[in-house]
Structures are given as C-alpha cells and as structure tokens.
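One chain of protein is taken out of this complex; the other chains stay put.
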Amino acid sequence: MNDLIALPILIPLSTAAAMMLVRRNVLLQRLIGIAGSTMLMLISFKLLHLCYTDGIQVLQLGSWPAPFGISLVCDVFSAIMLVLAGIMAFATSIYSVADIERRRTAFGFYSLLHILMMGICGAFLTGDLFNLYVWFEVMLIASFVLIALGGEKAQMEGAIKYVALNLIASMILVAAVGLIYGLTGSLNMADVAVHLRDVPQQGVVLGIAILFMAAFGIKAAVFPVFFWLPASYHTPPAAISAVFAGLLTKVGVYALIRTFTLIFVDDPQLTHTALLIIAAATMVSGVLGAAVQVDFRRVLSFHIISQIGYMVLGLALFTPLAIAGSVFYILHHIIVKANLFFVSGVVHRLSGTYDLRKLGGLYAAYVWLAILFMIPAMSLAGIPPLSGFWAKLALIRAGLEVGEYWVVAVALAVGLLTLFSMTKIWAEAFWKEPVTPGPSGYPHTSGLVWMVAPIVFLAAITIAIGLGAETAFNIAQRASDELLNPQVYIDAVMRGSK
Amino acid sequence: MQLVFAILIGMLYAGAVYMMLRRSIVKLIIGLALFGHATNLLIFAVARLVRYNPPIVLKGETIPIEPFADPVPQALVLTAIVIGFGVQAFSIVLIKRVYQSVGTDDLDEIRSTDS
Amino acid sequence: MTLQFFALYGVMSALAIALLLVMIRLIKGPTLPDRVVALDILSVLGIGFVATYCIGSGRSAYLDVAIVLGLLVFLGTVAFARYLERRV
Amino acid sequence: MLLAVCSVFALAIAAPFIHRVARGFSAPLFAILPASLFAYFLSLAPGIAAGSPIAEKWAWVPSLGANLNFYLDGLSLLFALLVTGIGAVILVFAGGYFTGDRSAGKFFCLLLFFMGAMLGIVLADNLIALFVFWELTSISSYLLIGYNHKSAETRAAALQALLVTGGGGLALLAGLILLGVAGGSTDISSLNASGSTIASSALYPLILFTILLGAFTKSAQVPFHFWLPNAMAAPAPVSAYLHSATMVKAGVFLLARLHPAIADSPVWMWTVTSVGAATMLFGATMGMLSTDLKRMLAYTTVSILGCLTMLLGIGTEIAIFSMAVLVLAHALYKGTLFLVAGTIEKMSGGRDARVLGGLFHKMPMIAIAGSLAALSMIGIPLFFGFVAKEALYDAALQAPAAGGLWLTVVIASSAMFVAVAILTGMRPFFATTASPIVAKSPPVSMWIGPIVLSLAGLVCFFAAPFLGGNIVYPTVSAISEATATIELKSWHGFNLVLALSLLTIAAGLGLYAAMPMIRKLTEGLFDNGLFGAARAYDRTLDGLLRFAQWQASTLQNGYLRRYILVTICVTTTGAGAVFILHTDWSSLALTFDLRVHEAALVIVMVSAIAILVRASSRLTAIVALGVLGYAVSLIFMLYGAPDLTMTQLCIETLSVVLFVFVLYRLPQFIRLSRRRTRLRDAVIASGVGALMASLVLVASSGPADSHLRQYYASNAYTEAFGRNVVNVILVDFRALDTLGEITVLAVAAIGVFALLKLRPPSESEEAA
Amino acid sequence: MNYLVVVIIFATVWCALNGEFSVALYLWGLIFGGAALWLVESRAVTSPSTHGRGWRWLLKPWTALKFGSWFLKEVLIANVHVVIHALSPKLTIRPAVIAIPLEVKTDIEIALLANLITLTPGTLSIDVSFDRSTLYIHVMNAKDLEAVRQNIKDNFERRVMELLA
Amino acid sequence: MRSLILSTATRLLMPLMLLFALFALFRGHNEPGGGFIGGLIAASAFVLYAVAEGTTQARRILRVDPRTLLGSGLLLGLISGVPGALGSEPYMTGIWLTEAIPGLGKAGTPLLFDLGVFMVVVGFVLTVVFALAES
Partner (left out) sequence: MKLEEIISAILLGAGALLMLVAAIGLLRFPDLFLRMSATTKAATLGMMLFMLALIVAFQDSGVTTRAIAIAIFTFLTLPVPAHLLGRAAYFMGVPLWKGTQVDELRGKYDPYTHHLESEPVKSELPESKAD
C-alpha cells in the first residue's frame, strides 16, 4: 500500500490547518506556505516518476477494498496534473509574498491557497465520483473566498457571478452523481464504468453523460457556458487570477477527460461529436472575445476559454495522438497562462493599471519584462519552439489524421487570432508610448523580486518544455495510452478487491 | 411513491430555476437553496425509498434488519447538505457585501466587470 | 387493527390535516409574525409526527429527532422575533 | 550545421551584452560570425558541386516527427551563402546606421536571431524543423519592422506583416503535416524521393493549396503582397536584409525545396506560374508608379519574387536555372539599393524619388554603389543582372506552355525595372534640384557595405562560370532530377535574347522619360488602401473586430440572469434531447403508493414552493424556505434517515438565523421583470423540472441492487464497530468525503469572516 | 454548592438521554456535565441572579410534586376552554392585555412565572417591564379582568414563590 | 433589547443543549448522531447565547476563538488517519481499542475523526454567526 498518493491532499491540508492556528503571524504564514508548496511540488514529481516507472498507483483509504472504500488513483495523467499543481502552488506562494498584501495574508490567503490546492489535488487523485464532487466543492469554496478576499467592489461583482454559475455546475454534478448511483449502485469510477454497460436504459445514461459534460463544461468554461470566467477572473489580485487561470479551469477539463475516457465511452459518436462542436465554438468565441478587450487581464481571461477549446478538441478527436495533444496542451497552458497573469501583476506594479489604453512604454523601460512577457505570450500563440507549438502541432496533426479538416482550420485560425491578441498587448503595453501622467505611487517596486522570480521559473519551464518536448510528449503519450485503455485503470483499481 | 417524488423533485427544480432567473440577488440565493433541496431529494429518492427501517444495527444483531434504507445516499446527502450549508452561508454573506458595496440588489445593475 | 396501523394512518392523518391548516395560515399571513407563529408550531407538530412515527415504525431511533425539534428549532423563531423587533 | 545555426542564436542572445561593452565596434564584431560562416559554406561548395550533399541528423521530438535534420545541397548552399554573406554586410552597415544608438543591442539581437532562423530554414531537412525556423523568421520580422515602435503606423505595419505571414504560416503548418502524412515521413529528402506517391494522394490538392498559401504570403505574392511595401517602416538594414534578400525569398525557397515532392502536376504549373506572373507584372507597375524610394524597391522586390515563383511554376530546367541566378543577382543589386535608400534617408531625411537629387557630392561612394546596382538591375552587360536577365528570357522563351504570355510579362516588367533602377539608384545623386538638399556624409561603415555588394555584382559577372559550376548547377540539380546541361555564361553572343534585352532597356528608358506624364495620368489611381488586397485586409480585420464586439456584447453582456438562462437551457436541452430520444418509455412501470402523511408533506412542500415563487416579501420567502426545509427533513425521516433529519433540522434552523441576520438591511422585493419574461422563465423552469423528474423516474425504474449498500450494512458493525451505518460511512468507509466536507466548512468560515471584517481601504476610509 | 447540584442534574440528564442509569454512565455524565458547565462559564448558570435562593426546591419534593400536579390540572382544565373556543362556531371570546404587578424578584422566579402563564392555555405572557415590577399578559377570555389578575397573583405567583423560596 | 425571559431560559437551555450535543457526538457511531449533528447543536447553543446576551458575552464564554477550532478540528481529523498509516495499512485505516470503555463503548481513531468534525462544525457556525452579528 502506498500512502504517498494521499500526500498531495494531506500536505496542503495540514499546511492550511497549521496556518489557521497562526493567524496573526504573517511572516510565519508565508514561511509555512512556501514550505508546504515546496513539499507538494517535490512529492508530485516523485509520484510522476513512480507512475511512469511502475504504472498506475492505487490507495484504498481506510483499507476498505474497492469499490467500497474511496480509492485514490494516480495514473500518469493524474500525476502530470499533480506536478502542475505543485509547480503552480510553489510559484504562487512565492509570488504572493509581494503581491498579496499583509491584510489579505492575515485574513487567511495562504490557508485558502493551500486548501484550493488540496481540492485540486484531490480532484486529480480521486477514483470516486462523489469524492470528486467533494473536491470540486473544496476547490470551489476556496476559490469563492479567494476571488472575494479583499472586498473590492469589482471583486464583489465578479464573485456573485462566479459563485452563482459555479454553484449551478456543482448542483448539476452532484445530481448526476446521484443518478449514477441510482443506476449502478456504485460510486467508484472504475466500478461505475463496468456497471454502466449493463444498464438497460441507455437513454438515461446518455442524459447523465450530458449532465456531466455540462457540469464539467461550466467548470472548464466552454462555450456557451463560460460567462463566469470573463466576469470574474480579472477582479482579484494577480496571484489569485494566475492560479485560477492556470489551474482551476483545467480541473474541469481534467474531469471531462477522465469521465469521457473512462466512464462514458460507449457512444462516442454522440458524445464526442458534441464535444467536437463545443471545442470549435469554444475556441472561436473565446478568441473573439479577447480580440475586443482593452484590459490586460481580460484579454488573458478570454484566451483561457479559447484554449480550453483546444484541450476539449483533443478529447473530442479521441485518438491516441489527440488525447496526448490535449494532455500536452494542458501541461503547457497551465504554466504559460499563469505566467502571463503573473506578468500582468508585475505590469500593474510598475504602471498602476491593467488598462491597455493607459499602459505603454514598458519595452523601453523594462526590457527584461518584455522578454518575460514574450516567452509565455509567444508560447500561448503557438510560436515554435516554445511549448505551445508542440501542443498545437499534436492536436492539428491528430485532427488532420482523422480528416476533421474544418476543425483544424478553426484551430489554425484561432491560433492566428491568439497571436493577434498577444501582439495587441505587446503593442499597447510595451511598444506604445506611455500615457502621461500615470497613476501616482507607481512604479511600486518594493519586493518585486518575489514576483519576478516565479515568472522566470515558469518561463524557464516553458522553454524547457519547448526544447525538451520529446520527454514531455512521451509522458503525455503515456497518459494518453492509459486513458484510452480504461481496462488498465479498472484492473488497477479493482486489483485484490474481490 | 416514486412517481410522486419524481414530480415533487421536478417541481423543486422548476421553482429553483424560476427563482434564479429573477433580478433580485436574494431570490437568486433562495433559488440556489431550492436547487440544493431538489438535488438532495434527488439523490435520496433515486436510490429507492424504503420506509421505516433506518440503516442501524439493533442491539444483539450484526446487520440491519431488511428492508432497511440504503445508507449510502444518506451519507451522500448528509455530505451534500453540510457542504451546501457552508456554501450557502458564504453566499448570503456575499450578497450582503455585494449590496453594501454596489448599493443595489438588482442583478441587472451589477454589470461593471463584464465588457 | 394494530397500534402501528392506527398510528400510521389515523394519527398521521389528523396530524397531516393540522399541518395543512398551519400551511393555510402560513400562506394567508397576514402579518409576518403570523407566519412566524405558523413556522413555530411546526416544531410541535413535528414532535407529534416523530412520536407517532416511532410508534408506527416500532423504531425508537427517531426519538432523537424529537429532541432536536424540542431543543433547537425554536432558535429560528427567536432570531426572527429579535429581527422583527430590531427592524423597527 | 546545427552548430552553425546555434552559434548564430547564441550570438543573438549575447549581442546586447556585447554591444554594451563594445559600443561602436560591436557591429563588425558581430559580422565576424556570419562572415566566417560564409567562408565555411563557400569552402563546402566544391564538394557539394561534386554531388555529395552533407546531411546531419539530430533527434529532437521524434514522437511528433520533428528532428533537427539538416541537409546541405546546392539549393541550401545558395541560400546559406546569401544569408550569411549579405548578413555580414548588413551587420556592418547597421553598425554605421545605428551609430550612437545605445539601445541598438536589441536590434542586433533581433537581427542575429533572424539570421539564425533564416539559416535554419534553408538548411533544414525536416518539415517541422523548417516550420519552426519559418515561424521564428515571422516573429523576428515583426519585431524588426516594429523597431521604431513609437509610431502607430509602424506598429500597424508590423502587425500586418505578422498576420499575413503568420496566417500563411499556419496554413503551411497544416500543409506540411498533411504532406508528412501523405508521404509517410517528415524528412524532406525522403519526401522529395516520393513525389509521385504524394501527387497521387487524395490529400494532394489540400497539401498544395495550404503550402502555396504559406509560400505566397511569405513571398508577398498577389494578393498577399501588400504587407511588404508597408514593412518598409522598418529600419533600412532590415528592409535590405529581410524584405529583400532573405526572408521574403523563404517562400520561393520552400517551393523550390519541395519542388520534387509536390510540383509534379498541372495544377501546380498553372497556379504557381500565373500567380507569379501576375505578381511580377503588378509589382513592377506599382514600383514604377510609387514615389517613395523604399516602396519602389519593395514593389520591385515583390515583382522579382513573382518572377521567381513564376519560374518555379514553369519548372523546366532552364527556368530553375534562371531562378537560381536571379536569386543571386537580385540579392546583390536590391540589397545595395536598399542600403543606398537607407543611407539617403538617414543622411537627408527624405525618401521621395521626385524630390531627391544632387546628393553625389555628399555621398560619392554611396552614389557609386547605387549606380552600379542600378546598372545591374537594368541588365547592362558587365553586371550580373545582365546574366540573370538573359537566363530569364531564355526560360520564358522555352516555357512548355503559354511561353509568349510569360515572355510578355517578363519584358514589360523588366522595362519598368529600368525606370525604377534609374529613379532609385541614380537620380537622387545626379538630378538637379531647385534648392539643394541638406544632407550629411555617411561614415565608412555605411558605404562599405553597399560598395561591397554592388561590386560583387560586377565580380559575379566575371565569375559566372565558377558560380555556375559550384553554386547554380548544384542548385538546379537539387531541385530537378535531371543533370544540369546549361552553362552559366557571361556572354551568350548576339541572339534573340540579347535583342529582347536591348529592346527592354530602350523601352525602360522611354518609360523613365515619360515618368512625369505617367504619374500625372495615374495619380490617385493606385493610392494605397483604395483598392485591392490591402483594403480587403483592413476590411477583414475590421469586420472581425466588429463581429467580436457584437459577440462580446451579446454573449458576455453582464446580465447574470441571461448567463443562468443560457447555462440551464443548454444543459437541459442537451440532456433532455438525448435522454428522451434514447429512452424506452414503454417499459416504465409507474407505482403510486402514497400514505396520507406522505401526501400531506408533499402538499406542504408544494405550497411552500408556491409561496416562495410568488412571495412579495423577502421574510415571507424565508419563512417558506424554512417550512420547506423542515418538510424535507421530515421526508428524510419517513424514509429511514434519522441522521439526515436531524442534520437538516439543525441546518435549516441555523439558515433561518443567518438569513435573518443578513437580510436585516436588504431592500424589499420589487417585481422587476415583465410579464412576458416571467412567463418565459416559467416555461423554462417547467422544462427543467420535467426533465429532472423523468430522469429520476427512469434512473430508479430498474432493479435496485447496490452492492455498496450490502457491503456497508454487513461490515459496519463487524468490521468498523459501529451500529449506525450512516455514521460509519461518514467517519470510516468514506471518511475522505467528510474530510473534504469539513474543509469546505472551514473555508466558508474563513470566507465569511474575511468578507465581513476585511474591507477594502476605500470602504474603511468611508467608515472612518 | 450550586455548581455541584447543577453538575449532578446534568449527569442525571445524561443518563436519561442514554436511557440507562449505570455507574459508568453517571461518571461520564458528571464529566461531560462538568465540561459543559465549564464551557459555558458556570457562573452564568449557577449565579444567584438566575436561581434566587438556589436549588432548595430539590429538598422539598412534596412541594414540587404538589406544584407539578397543580400545573397539570390547570393545563387540562384550560385546554378544554381552548378546545371549546377554537371549535365553537361563533367567537365568544373577550381578550385583553393586562398588567400584573409582580412581587417575585429573581430572574428564575419571573421567568418561571411567565413561562407557566404562557404554557397554561388561555393566557400568554408578553413581556416583563424593565424594572421587573410589571408582567404584561394576554388573556384570551377575560370576563372579569380583576379576577384574572387575582388568580395569577394568588395561584401562579404564590406557588412559584412557595416553590423557589 | 435584552429580554429577561429569554436570558433566563437561555442559561438553562444552553448547557442542556451542550450536553445533548456531546451526547449526540459520542453516541453517533451507534445511534443517530455524530460529529455533524453534535457540532450543529453545540453551535446552536452558543448562537442562542449570542442572540440572548450579545456576541461579546458569547465569545467570552467560548473562551477560544472559533477560528482556532477550525484549524485544530481539521488537524485532528487529519491526524486521526495517521495511526492507521503507521503500519502497513493505508491512511485512514481505523485503529480500535480492543476493549470497550464502560459507558461509552468501543473507542477508535474514527471517533477522533468525528471529534474533529465536531470542532470544525462548531468553529464554522460560530465564526459565521459571531462575525455576522458583529457587523
């Protein structure tokens, strides 16, 4: 038995709980926060290594055999996601030292961040549908609080929309889980996958599949249910936006991929065609939304949607290469998108605004920042040899291989528009001459190194993934192989239980 | 009774949706609360309803006496209720703060963070 | 006719009618305190309900529900009353 | 070769630092690397001419077919020499051009970066690697065009170039992938060996279309030409290097590189040739009619690119031969002319061909370089341009189809080149002006480059046999399989081609003489943006943005109600449709077995819902919500769930308390929505209700066989020592759920506390 | 002293809740009762202001029993009235809100009196004046207001004082 | 605002409610009850006190900040799973004393977990209610 798998859940929780006990001491909170996230990152790398060499890892909590207890399952896909969560936790913890003021820290920012991580890691690890719902809720409530933490007016307005729409998604999810239990009498994903095949009423199974799709789709912010994201993601401080933008929506994508490769695979004609259309519409509407924005972070927010479309595209195409492409895309996008939000935070630090119309002159004044922006921005636009290129390449190749030319055309066009948006930010914030006079009190450079260090760290990862794409892609392919052979997963979970 | 409960759950959902589509934030929260009730009852009912016998092992026995109610949906619903309570508490405080900082409870006037 | 049957059908029906009457008051109001009173009596009706159900099902485990009803539910009414007074 | 490419990139990265240290001497320092690479490649030429290309293979991302494979044959050698040789010259020139500019480090970095990418393109033997470098040139071109980024026009031009070439690049990516799929390999050399397989593949039309799109946009073929003249917003060294000598030829290079693989079809022949011809004619015309020095040069570059494309379309051996020669000749004279124009601009501040004149005294060396280059462009014997033109005429004459047409285009264009050459290379120096133009004298570093390049035109004329043997022939044999039978000679003797050449020059002189009249006639006719592709680009971009604006204001309109409406409708419609269509409704058995008290509770709940929906007061709504909650808890009790009942009762009570605490200061409900809206919402709500009801009904219609229920019930007491199975599930069997759940509570508490106590500075000030 | 009494009562309640009176349970009851009381700061419960002269009524079981049976009787009789009023086709009631001057002084006395009045059908305590001198009650059917006032003073208040004195 | 009748009733009811909360907590493994219900009842007792006597008084009575209960409850819940993981069994494996404690029944780590739940629930409700009442 392998208790290591539980650590990505337990480490953030104990970190968070410990910090709840030292509420007054901001310095100690920061220390514990960074220590906890470092541990999380290291453990997740260890897990990835373990999964890659030894295959799927399973932990039956409380020694109750599957499907009766809750199984924690770590396959390569989960492990990849955990590694990303670890990296994000680490980077955000450091970034927040400067970006999150004392008042927010004193009111539990670091606890919330770690509980968010706990929920995210739990969602990646669990092999149980209801438990997945619970982790979604943990994540959700932590994100609710983080998005509202600070109480600015814009935050309040964004939060109400975020909360309302995400709660609807949660309710849909839990109803769907309940229906699954009614149909199969089971909650363990592997067990459900087995039992669902024998259900006589396939109509209700499909209906439930759509409910799952809707619930995870809302969480992932796909067309046409993405509204909450652009309404809220630009409202909290940059550190929070970054971790949301990078990780949170991807949990929805993770869940979509997990359920639609493991559980709802019997009628891909219907479900995956639906996903294909959703993917295309998501890509387009997201990128078009971004095209007209004039706020740094709002541009980025709309792009999240667009890129979620790419990730769903891989799932919809449903070939080994496509799924590997999706996994790779997630892998790349989390790092890159979070980094762009980090950069936006630094930009705000330096010029006091996120408004592209008011920004300018950053290229002349801060070349290092320009480079740090360019790396993730160009990666996002799919410019080789950065990470985004390989992700796009895999997906486009997968699309061409199965002859879905229209979707490839859409994906390519969206890629161009992404480039358009990135250059827009570049031209407005970096190239253009600044509007004078800027807001008073800026640039505000104290502690800036805390914010820049994680940006450099993530940029280095982006370059490393780009140049060392073979390694990353091999891991993604392994994940894809496992995902497309659900029997392996089922066997691993059920091993020794009967 | 399965039929009656199905209809009841349907009505709860309908009420919830109708409330959520109103312009007042308070109604939105009430709608979400209704949604929660509907969902809890759905989980409870879809796993079959059994009258009288709770899943409790009586003194001197080692298993509950059949027919006993399925304990699983009970545990699930309990979890969902408590989670829902936590979320609801947060939500209603949130609407209070929204009202304080925006000065209205008309959702149609809360639009500044969208384009 | 057994006690169980009487409890589950006869007594329960009477309580059900009482419940509906309370609902009518709840709908009619006319003032908010009237509605709160209706809410308040539900706890007593509930205790009756629970007791009857205990007898009808032969399971005393439900009795704890009655304790909660007796000990706790009035808190809602108390909060309401305090609120109503403070609102003026 | 990997080392060569990497060394350039490494130098690019180091450039800003070196520049900071070396200041004015940095440019010559930088030039050492390309110059030595030039020498290195030149030293390889004999070997390659002898028929032994050099291949180099490095695995990169083999899973995606991307490898750093390089291949040096005649074609790549020709272009590699151009890239490095002209690169070295341009670097030196740039050193003078940017004298005193302390931030020029960025420029050198980008220029070197571009050089590395361009070198990568011409050396790559792998489709994906080629594409990688291809995109890098687009990006560095963008950054270089926008070097003077404070001007909005410059930024727009840079963006335009990027979008057009980037868009084409994406099409190219698809094309390359398809090509890889059709040919079963991503290695260009092996694809080139399987041209017939590819041409017969069903994917061939698509492959051709996408690859041509990529090549045409990059090489500024009509109708994608417009970005190139606008790209003249770039500093002169950039225009000379990227937009004349190297990058814009990448498209041509690509067509040549893939020629064996994809050119084997009539579609290719007709498309490529006619697009090329149209571009040639159009570019020449526009070049002649322009007044801005750099635009004139840009348009003639477009024209030459068209010509090169046309030659590749014709595809005969002589055509390809001619293409190779023209590439070389054009790089030399056009590079010079761009540098000359750049110097004039830098020194005098003017670029208008009509006004400039009399600059010879200020910049004699530049004047000499310009004149030499102009003569080469005109095609005067003794200059390499002459050799190129001869070959060109030959190729057109020998074209297998429509030769007359191509010849006409070539002659007409060449005549116009004559006028442009005089206007750009000679007139600014020798014409007399009403008032003398104020200008400074350029430093050595600025004239040494143009002089070297223009003299190279002379040298090449005389070195034609050497070039033919070592560079042109290997190029031809790299593209077409036949062994080269044509010789590159400086002088062919008096023949038809020479006669045509002379005719061309005469016509060109005539055109030059008639320029003022032509200008007057065509004034305003070809104003930029008035017609053609540039306008289409603007309109597309505008339309797209308008559409995006519309989408944003329609979808993301800020109305939460609308969001909820869409979310719920989409979910319900989707789930409902598949569910209803795929369900066997006949097998559904409905049971109706309800006790009085159950019915009463149901009635209570339904009336509570009714009160809620119609409530005009918030407090009534809360009371009704409370009643509903209590009723739900009693329902839990009726079906064997005392734990649930108690929890629900407690929570309902506490919820009432919370609601009461919070609603204390909120306003009363007002009926805000219209009747029609309410009706619509009611219909939607009923739909959702109906769907959920039927889902419950169908999902619970099968036999109940939960193995979980059985397992928990039989093990709760014996294994987990608890009689209350529900509690055992909560704290033991599924304790992880509970752990998550209490975490939710903890977070909610922190959240509420923070919401209430942590006010933004603005609000706390108001309070104080 | 008061503290100990309360803990013992709590231990008894603990056993009652468990439905079993064993030594082990009683001990746990003492522990948990003590803990609960400690948690709420025992003074709030055991202070004289709450209990007046303390828990001496425990030592007068006879008085307590008499008090209990009297109260039961009152409830029974009054219930009949309420049933009649509620079911009679015409409303024949004559309600009133009247003030009752109080002699009882401690919190527990006043509260017990008020609660008894409320629990007994036909009467309802509305509030106690701030200076604790007057109790305002609602009477459902008062033909003679003075008689009602007198009944409350003589029966309710006297018995409460008797029990708690 | 203070009501004598409410205050007096509260002083009696509140400890009774707490007692019942403990009862529900300890008996939850065998009869209806458990950490959630117990916690909710205990919290309700303090809420009642807060309504009757004011939040300041209620906070004073509770002695610890309810937010401390959150952290320590979570930690307790978390740690209760550790003993099970010390051997070769997975995390959260229940460890039970072999003999039942007289008057309480069998004791094991799942009950500690339930205690953690209890603390978090109390902490949650009180953090929320106190903060709301004070705002």
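Chains: A, B, C, D, E and F, in written order; residue numbering restarts at 1 for each.
To be clear about the criterion, a contact is a pair of C-beta atoms (placed from the backbone, for glycine too) under 8 Å apart; a residue touches a chain by one contact, two chains touch by 3 or more.
Predicted, not measured: the structure shown is a model, and the values here were computed from it.
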* Structure fact -> In the whole complex, of E:5, E:31 or E:126, the residue touching the missing chain would be E:126
* Hey, which chain F residues sit against the chain that's not shown? -> 1, 3, 5-6, 9, 12-13, 16
* Asked: In terms of residues, what is the contact footprint of the unshown chain on chain E?
  -> 13, 15-21, 75-76, 78-79, 82-83, 85-87, 91, 93-99, 114-115, 118-131, 133-134, 136, 138, 140, 142, 145
* Footprint left on chain C by the chain that the document does not show -> 1-3, 6-7, 10-11, 14-15, 17-19, 21-22, 24-25, 30-34, 36-38, 40-41, 44-45, 47-48, 51-52, 54-55, 60, 63-64, 66-67, 70-71, 74, 77-78, 80-82, 84-85, 87-88
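By definition in this document, only the chains that are shown with their structure count from here on.
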* Can you list every chain that touches chain C and also touches chain E? -> F
* Name the chain pair with more contacting C-beta pairs, choosing from A-D and A-F. => A-D
* To do: Find the chain most remote from chain F, comparing centres computed as mean CA coordinates.
  => D
* In terms of CA centroid distance, which chain is the most far removed from chain A? -> E
* **Whole-Å separation of chain centres (CA-atom averages), chain B against chain C** => 21
* Whole-Å gap between the CA centroids of chain A and chain E -> 61
* Structure fact -> The distance between the C-alpha centres of chain A and chain C, rounded to whole Å, is 48
* Going by the touch rule set out above, which residues of chain A reach two or more other chains? -> 13, 16-17, 20, 61-62, 130, 134, 137, 141, 144-145, 148, 151-153, 160-161, 164, 168, 175, 179, 181-182, 185, 187, 230-231, 292-293
* Asked: Can you list the residues of chain C that touch 2 or more other chains?
  -> 61-62, 64-65, 67-68, 72, 75, 79, 82, 86
* Which of the chains touch, listed as pairs? -> A-B, A-D, A-F, B-C, B-D, B-F, C-D, C-F, D-F, E-F
* Asked: How about chain F: which of its residues touch chain A in the complex?
  -> 67-68, 70-72, 74-75, 78, 81, 84-85, 88-94
* Write out the stretch or stretches of chain A touching chain D in their complex. => 9, 13, 16-17, 20, 61-62, 64, 67-70, 72, 103-104, 107-108, 111-112, 115, 118-119, 122, 126, 130-131, 134-135, 137-138, 141-142, 144-145, 148-153, 160-161, 164-165, 168, 172, 175, 179, 181-183, 185-187, 199-204, 206-211, 213-214, 218, 224-225, 227-228, 230-231, 270, 274, 285, 288-289, 291-293, 363-364, 367, 378, 383-385, 389-390, 393-394, 396-397, 400-401, 405, 408-409, 412-413, 415-417, 419-420, 423, 427, 430-433, 469-470, 473-474, 477
* If you look only at chain D, which of its residues touch chain B in the complex? -> 552-553, 556-561, 564-565, 568, 590-594, 598-599, 602, 605-606, 609, 612-613, 618, 621, 625, 628-629, 632, 635-636, 638-644, 647-648, 651, 654-655, 658-659, 662-663, 665-667, 669-670, 672-673, 681-682, 684-686, 688-694, 696-697, 699-701, 704, 706, 708-709, 712-714, 716-718, 723-726, 729-730, 734, 737-738, 741, 744-745, 747-749, 751-752, 755-756, 763
